[in-house]
Structure formats: structure tokens, C-alpha cells
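So the structure is just underneath, and the comments pick up after that.
Complex shown without one protein chain; remaining protein chains in place.
Lettered A and B in written order, each chain numbered from 1.
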Amino acid sequence: MYRYDEFDARFVRERVREFRTQVERRLDGSLTEDEFKPLRLQNGLYLQLHAYMLRIAIPYGTLSSRQLRQLALIADRYDRGYGHFTTRQNLQFNWPKLKDVPDILDLLADVEMHAIQTSGNCIRNVTADHFAGVAADEVEDPRPTAELIRQWSSLHPEFSFLPRKFKIAVTGAEHDRAAIKAHDIGLRILRHPGTGEIGYEVIVGGGLGRTPMIGKVVREFLPKPDLLSFLEAIMRVYNLEGRRDNKFKARVKILVHEIGAEEFRRRVEEEFAALDGPSVNADPEEVRRIAAYFAPPPYEELPERSVKLSIAQAAHRDFARFVETNVSAHRVPGYAAVTISLKPIGGVPGDATSEQMRIIAELADRHSFGELRVTHMQNLVLAHVRKDELFALWEALDAAELATANASLVTDIISCPGLDYCSLATARSIPIAQSLSRRFADGARQREIGPLGIKISGCINACGHHHIGNIGILGLEKNGAEYYQLTLGGDATEKAALGERLGPGLAAEEVPDAVEKIVNVYLEKRAAGEEFIATYRRIGIAPFRQMFE
Amino acid sequence: MALIDASGLKEDGFTRVAESAALPAGDMILPLGKISADGPEVLARGDRLGVHLPNTAKLDEVWPLLDDVALISIEFPSFADGRGFSLARQLRQRGYRGQLRAFGPLIADQLRHALGCGFDEVETPEAVIARQPISQWGAALRTITLHYQRGTGRGLSILDRRRAAREASHEQRLAHALPA
Partner (left out) sequence: MALPKRPPLPVILIANDLVDGEVVFRTASGWSADAREALIAGNAEAADALEAEGLAEMNRNKVVDAYLVDVVLGDDGPQPRHFRERLRTLGPSIRTDLGKQGRSGETQGAQHVPV
């Protein structure tokens, strides 16, 4: 993985020192709250319902065991012994004190981490496919691109006071695991169909929130060396033209929608043509320098099939089930990627205690070259596990109650913190996730239902991605009470689709029954081998609606 | 208002002229709407001419008016409205070499953004300086000394420094490889 050079290290320390003085200047009144707020947000610090909340970047979702241990240490020393992994490959601490945050940032800098631009109206933490470098369907590892963007976007003097937040995601694979069409900019690495040259498909204007939209292609093929100047052109058009009169219409998706994708494209190309590309772009040697850090780990030459694995699968039913759901194919023979579910039955989606972090760090050292991934599904991944060692890993996970075999199943629920923590939320979302998880706790039934993504947001801002959940749940408020709206048919993959509203809102206690009804319609109507989303596409929403009339 | 550049507070040699006001003596900054009518007179007197642009100005439309302008001032209606930063970069990119001033309630923490985008100076209200004395502006500027973005900022970007380091080590290797 990437390692800071002397410049990166100094840069992050300078940012910590800057933030330390910003806190001091807030406390002595040099900065008003109105001035301080955007500054602290640009460093990931929110003021939430009960306390401050610090959001730490895990750039493109790659994390070392050493970094995870440091997060555990911070959780114990400055927080309440746990952290929350988010849908954008960040980690949140819910209880830091303002005066402690600079010290926390120094501890992060010690392990080459930061909280730069995890919030605020700037370019946010860049996310990527969590199977980067591992997936068989990959054209190129997206992380060198994401790291280049991380550096270019960090404290960008021109793009730190945008109309609104700006999120970039990168994938190098056919199958989209990074939800790139739901981002302000989505980049897909591809080969030019004619020349075979590597470049990017550039998608702009996706996003969820109040007005969900699927991104539009603004460039079918961007040569790789032109990346930064093209991004600069997009950002400049957005910074100048994006709406600033209404916060709810300030995202780039609204600009693209209002002037049309064609006109947006024309303006970007015009700005791009006016830019002096060579003076902006990274030179090829720099790109190679970064890419070298993402060279594959020292894999051993192994047979594809593991006899040890087969024997263990035959002997241990629970392990066999875990392999079925939580183990993914790896491009290197004899290896597999393992999803560690942070969705125990009845648990808080995405939460991990400091103790669990240390155990997982230890297992990463033992089984996966000391490296981990954070997924937008709020789970962790050990990306390079020898098939021979899967059983030993599972036993260790099981002993730590981290072996929940539900990846991609109905209890692998995405949920934002909702009104239990978040000051923007209109309703609680975690308790809904918990009641659904308990309702569908039975493993056999989950496997019978198959892949089904439930995503829950506690307000219209859609941090829980409800629009692109196969079943989406949105928490709202009416007359002083929480209620929930269900949508069906959303899809976060390359077939990205926004869900359709099922019907009137429901009280919290009605939600599990409603989801059960939906699942039953699917089970009744599905063709052999058909996943929920495929059945939904085939039969539409009507048969589901009928159940609620 | 107070005028600040990289080395601290400075005297303002220009007088700002309101839309309906008569022309004063000396160097002045005219609103965009007055530039065509009154600009020639100022220049004929031998005084330096400045123009104040809203941050919604379109570069193509205003560019023809900027030939004889010695200073461009760009409006920042609030410190959180970053349009002026992009406009400044567009002007520099198009080849404007004169003085460039950010006008509005920018805070000390933003001096690096302004200078990084090609501004020479910031004109901010006295109320901001009252809370954030000039020492804070200098300190803020000295705190962040590095930037990644090529084509912005003062001094070499990190990417350019890395390139320079690579080239230096390459030359060193060449030198070692040559026979004495």
C-alpha cells in the first residue's frame, strides 16, 4: 500500500498544526462559530446530537494492521472504545472533545492517516472498489489513481469552498462495487476499444440525497495522463456555475441536470482545452512512483484448489456456510478474499470495538500481509488469504464473534447512524436495522432468500444509500413521530437504478412485517436461480404493491 | 477595509469608486459598469486604473475590457463563496500579469488559498482584522508551506519537488557512471 514520503508526512503534520491553531483561535474568539464551522468540517469534525464527531479518512478503503491498531488506541484513549465504519470508507468516532482533536490528529499522522476533507464543501475522501488489486474482472488497480486524486485534491487552493460537497469514486473493474454512478464524479478505468490504451470513462452528476440522480458520461475515454487537468476543468465549471442560492440545489448533479449533460460536457471540454494540461498533470514518472506502492504482495505459488479447505468444508457446516457467503474469488490461484461482517444479528451496522479492531489487525497480520479493506457496505475485508488458512481464520473470527455468515444477504444491512447520533437526521435508523436483522436472523432462511440489499437512511440526505438499496428505507418525521418510507428496486452496481416508492409511510414497528411481505412476494414469484433484483426487474412493483392494498 | 499581502499589512494606493460617484484624483478602482466610460479618462491623466469584478463575471466577456488595467479586484460576497478563486486562476491562465486583489470578508486561514490561486493581496473588512490580527495571517501562511497542486501556489509543488529530486538523483547516477 501507499507509504508517505517526506513531503506527504510534512504536509499532514502542517495540517495538524494548522488545525491546532484553528481550535485555539476558536476558543479565544478569533474565529466565530460561523467561520470555524467550515474549517472544522474540512477536517472531518462535526458537532452532532450528543457530542463532536470526528470522521477519519481511510483513503480508497485500504488500511494497514498498524493503522487499525492506532484507531483502536484512539478509541480507547479519546473515545468510548469503539468506532463506526461508514458507507464512504471512513471511520467515525462519536465522542471526541474539541480540545483533544489536535492530539488525535497527531496520533493519526504517526501512522500516515488524517481527517482531511472528510466533510465540508470540498473534494471528499476518494473511494474505490474494495476488491482493488484482487478482483479477477479488473483492468487496472484503481488505487494509484485514487491516491493521485487524494494528493491533488488535498487542500486544493481553488476547490476548498465549493457550492457543496464533492465525492469521487474510482473502479478498475467491470462489476461496479464502488457505486461510481452515485458519485459527483465516477471514474472507470478501461482499455480503449481501438488502441488498447488505458484510460478513464468519466461519469459526472450522480448522487443521492434529496434529488437522487444517476451520473452521466461526460467523456467516453480520457487518456490516463490527462486525468488531473480534466478533473480540474470539471471542478472549475462546477465551482463557477454550481448554484449557491439553495443548498439543496447546489450539488453538481443539479447543474448537470439544469443545463443538460451536453452543455455541461461542452463547458468542461472548453475549459479543458483552455487549460495548460502539462503544467497541471502529474508526469508519468510520478504516476509510476505511486503505482509501485500498490504492487501485489509476495504471493506464494499455490494450486488453485485447496484440499485442506475442502476437508474443513465437509467437516464443519458453519464454516462451509461462511465460505459460501463471505469468501470471494481472488485473481491469484490458491488465495481468496474474506469479508468480515460488521453486521452481527441485532448489532449496530458498521460498529467495531477497539478489542475487535485489535483482533482483526492481528488476523490481518497472520493471514493477509497486514492489510485490510473497508467496504462501502460497512464491512471489512482481508483481501489475500490463503485458501489453506481459511479455516484457521474462520475459527479465530468465530471465537471473537466476527464470523457472521451474511455478506450480501438480507441482514447485511447498510445503515447511517440516524437520529441516535446525527444532528441532521429526522428519524432513527439503527433500531430499524436491528429489528430487521433479528427478524431474518435464521441463517438457512437468509441463504434461501439469497442476495438482497437493504439500505436505511435516517433522513433525506441518504447517507445510508436507501435510493440504491434493493429495499430502501427512509426515516422521516411527521407530527412529532418517526415514520418510514420503503422503496424497491434500487441497485448500486453497474446496472445502477433508483428505487421506486412502495406506498405510504409506515410506523417503525410495521417495517419488519412489510419487509417480510416483500420478501414473500419475491420468493413466490422468482424463477429458478433468480435474485431479488432480477425478479423485481421482471415483474415490476405492482405485485409488491398489491400486498399493501 | 484592510489590505494584506504575503508580507503583512500594506498601504492601499487605489481609491475605490462607487457606481454613481464622481472620479477622484489618483489611482482608482472602478466598478465594471464604469470602466468603458471612465477608464480612458483615468488613463489619459496618467493614473493607474483598477476594475472591480463580481465573482459571476464571465472571462470571455470581460477580457476585452482588461487591456490597460493595472489591478483587478474580485468580489467575495462571503468567505465561503469560492467562485473568486476560480476566476482568479482563469485570469492568470489567460495571461493577466497585473495586480490581483480579493475583496471581501476572507479570513486569515484563506490567505494561502488566495495567494495559491494567483491573488497578490486580500482586502478584508476591519471587523475581521479586529478579531484576527495581522500576526494570525502571517502565522497561518507560515504553517502550511507545502502544496500538491502543480500550477498553483507559491514555490514548487510537491509533485514538482519530487520530480526535481528524481532528476537530481538521476544526474548524480550519470555523474558516477562517467569515467573520471
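In this text, contacts are C-beta pairs under 8 Å (C-beta built on N, C-alpha and C of every residue); 3 or more make two chains touch, one makes a residue touch a chain.
Computed from a predicted structure; not experimentally measured.
Looking at the complex as a whole, the chain kept out of the display touches A. Residue in contact with the omitted chain (choice from A:Trp95, A:Phe159, A:Phe391 or A:Phe440): A:Trp95.
Interface note for the absent chain: among A:Met1, A:Val16, A:Ala250 or A:Val348, the touching residue is A:Val348. Even with one chain removed from view, subunit A keeps its contact list with that chain: residues 26-29, 33-34, 47-52, 80, 95-99, 348, 419-421, 428, 430-432, 434, 480-482, 508-509.
Following the convention adopted for this analysis, only the chains that are shown with their structure count from here on.
Contact residues on subunit A toward subunit B in their complex (touch as defined above): 5, 7-8, 10-11, 14-15, 17-18, 21-22, 25, 29-32, 35, 38-39, 121, 151-152, 154-162, 228, 236, 239-240, 244, 274-276, 279-283, 285-286, 289. Put simply, subunit B touches subunit A in their complex at residues 79-83, 85-87, 89-90, 93-94, 107-109, 112-117, 131-132, 136, 139-140, 143-153, 158-159, 161-163, 166.
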